[in-house]
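Left out: one protein chain. Kept in place: all the others.
Take a look at chain A:
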Amino acid sequence: MDFLRPAGWEEALAAKAEHPAAVPIAGGTDLMVEINFDHRRPDHLLDLSRIDELEEWEVGETHVRLGASVPYTRILEQLRTELPGLALASHTVASPQIRNRGSVGGNLGTASPAGDAHPALLAAGAEVEVASVRGTRRIPIDDFYTGVKRNALAPDELIRAVHVKKAAGPQQFSKVGTRNAMVIAVCAFGLALHPDSRTVRTGIGSAAPTPVRAREAEEFLAGALAEGGFWDSGRTIAPSVCTRFAELAAGACDPIDDVRGTAKYRRHAVAVLARRTLGWTWDAYRGRGANGKGTERCA
């Protein structure tokens, strides 16, 4: 196994072009487990840890350009305002030690349906900036996940950054696990209200072969909110709307039974999370704070 250590981004792209099967490694929190157990033995490892710009982020007018290797700890500490959903998701990733090394780039590269960042990225709306010696392109997050642990990267491409839309409204992220911290998701749900475009976006984790959006639920809710003039009035949403939203979210799941939980439970839990996160975000939108007191109707 060769260990490639490019000193800069261009060099990294050249190395990836030369060795398309090389596996990039940054924090190593996922890959090293597979290597230690001899489950995977790539011919080349491509170490990205010397490329400083991957650990930087820029807050722009409408988007945050988040370097692929920015550790989760940085996100949850410093990007709570701009990326509240992703910050909440970052907080649920593994343990503090892993959060100090793990990054969104790694989650995207592995593209596991259980990756904690995915539901938040899907809900916020994002584009993945990928590059190769051939050039740079941006892949909309909706097109990024192509199968179980597969993504839309070409063999010679590396993930450079992810462009996440800055929050224009409340966002939430919830994850169900059998332990109260440091646990792989049994299922997860991300929700973002986008009052600027009067849309709603969602993301579901660990309840389908890939991270998915609950599109029918989003359309239903956006329709209901528009129809009743809720964005302007800020009135409480009827329980029937919350319930329907939750049902449609559960309907977007395509879960399996495994050691972590049953398909039936996952579908049920996604519905509960959808209903609760809707309550919290809507209360926040109405300016009442997500303290649970004003959410009885949805929660």
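The definition used in the following text is that contacts are C-beta pairs under 8 Å (C-beta built on N, C-alpha and C of every residue); 3 or more make two chains touch, one makes a residue touch a chain; residues count from 1.
By definition in this document, contacts and distances are computed from a predicted model.
Think of the chain that is not pictured: of "cysteine desulfurase", "Molybdopterin-dependent oxidoreductase", "Phospholipid/cholesterol/gamma-HCH transport system permease protein" or "FMN-binding glutamate synthase family protein", UniProt labels it "Molybdopterin-dependent oxidoreductase".
Note that of A:71, A:169 or A:261, the residue touching the chain absent from this view is A:261. Residue A:88 is the one among A:13, A:26 or A:88 that touches the chain missing from this view. For chain A, the list of residues touching the undisplayed chain reads 36-38, 88, 91-92, 172-184, 186, 259-262, 264-265, 267-269, 272-273, 276, 279-280, 290-292, 295, 299.
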